[in-house]
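Missing here: one protein chain of the complex. Every other protein chain is in place.
So that you can tell them apart, the chains are marked A, B and C in the order they are listed, and the count of residues begins at 1 in each.
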Amino acid sequence: MIILMNKNTTQEQIDRVIEWISSAGYKPHLSQGVERTLIGAIGDDRGRIHLKSAAFLPGVENVIPILKPYKLAGREFREDNTVVRVGDVRIGGGEFVVMAGPCSVESEEQMMECGYVAKKAGARILRGGAYKPRTSPYSFQGMEEEGLMLLKKVGDKMGMPVVTEVMNTVDVDLVESYSDILQIGARNVQNFALLKKVGRSCRPVLLKRGMMTTIEELLMSAEYILSEGNEQIILCERGIRTFETATRNTLDISAVPVLKELTHLPVIIDPSHASGHAKYIIPLTRAAVAVGANGVIVEIHPEPEKAMSDGPQSLRPEQFYQLMDEVNLLSNAMHRRIEGVQ
Amino acid sequence: MIILMNKNTTQEQIDRVIEWISSAGYKPHLSQGVERTLIGAIGDDRGRIHLKSAAFLPGVENVIPILKPYKLAGREFREDNTVVRVGDVRIGGGEFVVMAGPCSVESEEQMMECGYVAKKAGARILRGGAYKPRTSPYSFQGMEEEGLMLLKKVGDKMGMPVVTEVMNTVDVDLVESYSDILQIGARNVQNFALLKKVGRSCRPVLLKRGMMTTIEELLMSAEYILSEGNEQIILCERGIRTFETATRNTLDISAVPVLKELTHLPVIIDPSHASGHAKYIIPLTRAAVAVGANGVIVEIHPEPEKAMSDGPQSLRPEQFYQLMDEVNLLSNAMHRRIEGVQ
Amino acid sequence: MIILMNKNTTQEQIDRVIEWISSAGYKPHLSQGVERTLIGAIGDDRGRIHLKSAAFLPGVENVIPILKPYKLAGREFREDNTVVRVGDVRIGGGEFVVMAGPCSVESEEQMMECGYVAKKAGARILRGGAYKPRTSPYSFQGMEEEGLMLLKKVGDKMGMPVVTEVMNTVDVDLVESYSDILQIGARNVQNFALLKKVGRSCRPVLLKRGMMTTIEELLMSAEYILSEGNEQIILCERGIRTFETATRNTLDISAVPVLKELTHLPVIIDPSHASGHAKYIIPLTRAAVAVGANGVIVEIHPEPEKAMSDGPQSLRPEQFYQLMDEVNLLSNAMHRRIEGVQ
Partner (left out) sequence: MIILMNKNTTQEQIDRVIEWISSAGYKPHLSQGVERTLIGAIGDDRGRIHLKSAAFLPGVENVIPILKPYKLAGREFREDNTVVRVGDVRIGGGEFVVMAGPCSVESEEQMMECGYVAKKAGARILRGGAYKPRTSPYSFQGMEEEGLMLLKKVGDKMGMPVVTEVMNTVDVDLVESYSDILQIGARNVQNFALLKKVGRSCRPVLLKRGMMTTIEELLMSAEYILSEGNEQIILCERGIRTFETATRNTLDISAVPVLKELTHLPVIIDPSHASGHAKYIIPLTRAAVAVGANGVIVEIHPEPEKAMSDGPQSLRPEQFYQLMDEVNLLSNAMHRRIEGVQ
């Protein structure tokens, strides 16, 4: 951490900052510029939010953090990519993994159709919502435990691991008993009690970025899970909120190479929530393959116009088959590139 | 809801939309423009998110909702202002109510000093955090139940009602037993399980807008609480996230007149979290009085440079006394205006 | 345009709105819902900004525009893709066109090296800035006419058409005499005087989206150019400003399929300004190919650490050769897809 003193700072103020740094357990380091005095606080400043209080000392203009605030999530802690294993699927290895299924589990018939299509097309993980975070209390809130049962039943039948969202600490044990992966939704990315709870689970966690979460904050949320002992985390970029309204959210495609640089955790993309329109999902999935993501999670529905949630962004079966064809084509081209280069 | 057909729509497509509207329980109403056909769906469209699936029907260009999605929170449901009562304090009546206290309860001594300053200066409600939502798992997470006890003890001593944040459904009963008002923090504004839980409490709820929440979504979150039966809600604007980094968040001061128009619920402002710097809090509090807010909630600390959280945005006692002087001066001027005009 | 009346509207208010619509040259169309009255204004509402004044009539709750505000830029006006021709290069046809060169023209030697690398690697258009829009008046402002001459000289030598930015109406004639394409920069996307001026030029225009411009506003800026008679426009997505600071701007990759749906104009991506870091440009260019853009414009420099502007986002020659290899690989894969499908 570096403390920048203002232009007319006095020796007395500098002395007080130096004393304050020492009393906080850091080693002060003075650096005199032409116009400004800087005072470094040497030591591990990961508890830096407390250190920010230095901004309050007389003569201080600004406090500038130097180290990244996360540790376990960072490439410095672990250089090699983490590979998350679920059944025989490996996320974060060479394969581009497609997760697919309906937004909400609505009935056994609907779930079976989705499972059949997902399997036939080559998806590796089956998704389906049983607890739905809906903006309106009057909207369909999900089938809850019955939904979990149907999801697992279809997953078992198709031989596919399943993923579903858990929204409340009290539901974690139940969801864990049905689902192979626990999803933390965008609205709960900073529900710290929930992060701690899934951090003590033995199930892998699919952690979605919130619509106003910075990449650094996403990694801090992963750090909550990691610091409780669970290292099986898949990060998911699903669009951020901006001024643009042509799409539901703005897919931050650059988050993939940025995260690949900063963290060892696998990164997937959710083009369905990012765009909010089925018609944009295939090109965005192609972009996900090309940019180097480890997979996508997409919503499909046998009859989107009858979906109880997220109909406009759900792919029909024939659209999903086309998506998988294009994924395969580009994945193959990318692999040839990788083999050629390395 | 209005369904806009695209330019080259066919009669068959129009017929299918009309049929779909009828089957969804609405009455279709056709309107032929020069370039476009519009089809209205007459009926209460508050479950409109499902209706949005119409976007998927062939020939449909766009689906435009007409009614506001909330009901109980709206002025149409209740024209008169809701006044929230806590002890002898009335929030949403004529008085500008100041809530003050430390970000975190840190010790009995610190809490007593804050309580003394708050009381002496004329604050009406005492705040203090016992469960802290921290971005980093390595930061101070709050004193939990011990913090609750200290907060209540000081509140009782000073004769002031208290407010504190509850972050997890499993803590609601405990927090309720100590605190006069339950605060839902910005990061939990769409933690729907928590909203439902406090909706069944008999305590008033202070609901903070999230940094990524639209005004409409904030009202939908209030609707979750209202629909469970709890009508004692105070809304709080605390800054939204934008591209500007000179302040921690961007205080959306216009949210006050917008909310006053849309809802009967009282609205306060949190200038501490909005700006993130103590030096901006007094002018922003003056703006809160002038724009017509029902109060503010501010952070104070006897020694901000030693605070365990949010030091840079906490007011020293002498700054808080000045803030209260200015609040009183402007409140009086505003009252003279109101009496003069009405 | 649709006018939504508020709940307790009176017949008198409705009559006044109907009269107002007629006097504005539209045909009114009344539609009575369960809770609300809607009044349509039938006719071409492209002058709708004026129509929005209806919001001021008593009893009106909201005014909802129906038609898109652009005409010449839209797919409805021209269904087939516009192909922009510059020399023997066709932008918007099947080829993925790479434009490359330095941020600023700095010297003949530097420009020659860039031209050599661009040509050798397979770029089709040479870029180079002569007038630089710099945030600071103390930063290098470009070589102006000397820069234009050097750019053209190198372009001629390499047999490549050139593109450069024009910032001021009074410079258009001069820039036009040297450059094959006129670039309108992000900061001038709503400099309407400049748009009108280049709209009367016979040179193609590369129109960059502003960092806070919506897709609709970008198309309205294109409409300014089109309405003056110049139909040779290339749109360029170059990142929008959001709360995320890990990249310089946030590349809105979804803008490509959205624009492809709405307009017939070609769309390219500028990954250099979008990300601000050379290390992210190759993966983002791959994404540009995969998502269906018509090309990219990228910054290269023989020695980025000595660049007078935008050094951190300029590619070294060897990085640019790699970029072109990957573009070719993915373009080929995409073409096989297109041929297979169509």
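The working rule: a residue touches a chain if its C-beta (ideal position, glycine included) is under 8 Å from a C-beta of that chain, and two chains touch if they have at least 3 such contacts.
Fair warning: this is a prediction, and the values are worked out from it, not measured in the lab.
When the whole complex is considered, the residue among A:18, A:38 or A:174 that touches the unshown chain is A:38.
For the chain left out of this panel, the touching residue among C:117, C:307 or C:327 is C:307.
Interface residues of chain C with the unshown chain, by the touch rule above, are 20, 46-47, 49-50, 52-57, 69-70, 133-140, 167-170, 187-188, 190-194, 196, 210-212, 217, 220, 223-224, 227, 241, 277-278, 304-309, 311-312. Taking the whole complex into account, chain B touches the unshown chain at residues 212, 214-216, 240, 242-247, 250-258, 261, 274-275, 279-280, 283-284, 286-287, 289-292, 325-326, 329-330, 332-334, 336-337.
Although one chain is not shown, part of chain A still touches it, namely residues 2, 4, 7, 29, 31-36, 38, 40, 42-44, 64, 66-67, 76, 241-243, 245.
Simple rule for what comes next: only the chains that are shown with their structure count from here on.
Taking the mean of the C-alpha atoms as each chain's centre, chain B and chain C sit 38 Å apart.
We define each chain's centre as the mean of its Cα atoms; on that basis chain A and chain C are separated by 30 Å. Residues of chain A in contact with at least two other chains: 212.
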